[in-house]
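Complex shown without one protein chain; remaining protein chains in place.
Order as written gives the chain letters A and B; numbering starts at 1 within each chain.
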Amino acid sequence: MENKDLDILVQKYVEAQTTTEEELVLKSALAERKDEYDDLQALFGYFSQQKSIKTPQFVNPAFQESTPVKRKVISMQWVAAAAAIAIMVVAFFYFNQSNAVTSADTFTDPQLAAENALKALEILSSEINRGQSIAADQLKEFENLNKYLNIF
Amino acid sequence: MKNFVLNLIFMFAVLSPAISQTGSLDTYFSKYQDDETFTVVNISSSMFAAIAGLESDSIDPEAKAILDNITGMKILTKQSNGETYFNEVLNLIKSKGLEEMMSIKEKGANMRIYGKSDGSKYLKEVVLLRGDKDNFVLMQVQGKLSIEQLSQLSRTLNN
Partner (left out) sequence: MNYHQVFNDEVFPLSDKLYRFSLSIVRKNDIAEDVVQEILIKVWEKREDWKNWRNMDAMLFTMTKNLSLDKLKNKNNQLYTIPEGYDTESDSAGPVQRVISRDVERIIDKAIATLNEVQRMVIHLRDVEGYTYQEIADKTDLTMAQVKVNLHRGRLELRKKLQNQL
């Protein structure tokens, strides 16, 4: 920028006739000059620093007034929800665990397991047959069994 | 949000008895499994899977067919105080979704068979409970069971 133009721009600036764009041009033009317009350069430096002044933390009254109440309710609900979930999880694991404890296999050999299972089923079978033979005599009393038997 | 929590609590209230119900018999088994006066037999689903994989001529095909449809078996027996334990289990079993299929009472001996339908013609669980002065038997069989097949079994095996 010509010195003359710069002088005119500075004059316009001081008279508060510059547009925002012109002021940007002025600032960058001044930044390239050394030992000229030191006062303005210092001022512009000062102004740009002012924008980063540390500001205090303000209390938000809208936040203060209503949100804490709301928040409290929400957090209580979440506590309840979390507690319910926690109980369910604990219950789930508890019962799973008790299953796991009992599910320690008695037999390690499938053949042996099969033989014993069959022995047990045989007892079950004979009991069912015993019941069936009685049921034939006392139909009424074994309604439920008949319900299943009649299906077949 | 409030509804969500209420639903959750409600859900839990509904589910928790269900959870404890399915647990009740299992809990009963585990309660006595370390008691040496009891005989405990447990055959897990993975063991039944292994049984299904057996290619043995020693097992009757019909019996094998039943075994292949079983996913679990638990037996608890004791040689004394059968009546006490019988009543204990009876109370436990009442609200378990098990339907009483058979009840025999003779000469101081009680026998019950409970079944849980799978919604079709099969039972997904059969429980045998027998108790007298000197004996106690609790047997739980799970899988895809048919009374017909089971009743045939003793004839098959005895022939």
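Keep in mind that, in the parts below, contacts are C-beta pairs under 8 Å (C-beta built on N, C-alpha and C of every residue); 3 or more make two chains touch, one makes a residue touch a chain.
As the structure is a prediction and not an experimental result, all values here were calculated from the model.
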Touching partners, among the displayed chains, of the absent chain: A
Residue of A:Gln41, A:Gln111 or A:Ser126 touching the missing chain in the full complex: A:Gln41
Residues of subunit A (touch criterion as defined above) contacting the omitted chain: 13-17, 20, 27-28, 31, 38-56, 58-63, 65-67
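To be clear about the criterion, only the chains that are shown with their structure count from here on.
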Between subunit A and subunit B, centroid-to-centroid distance (C-alpha), Å: 42
Complex contact set, residues of subunit B against subunit A: 1-2, 4-5, 8-9, 12, 15-16, 19-20, 22-23, 26-27, 29-30, 33, 40-44, 46-48, 50-51, 53-54, 56, 58-59, 63, 66-67, 70, 72-75, 99-104, 111, 113, 115, 117, 121, 123, 126, 128, 130, 137, 139, 141, 146-148, 150-155, 157
Contacting residues of subunit A [partner subunit B, same complex]: 74, 77, 80-81, 84-85, 87-88, 91-92, 94-95, 98-99, 101-107, 110-111, 113-118, 120-132, 134-135, 141-142, 144-145, 148-149, 151-152
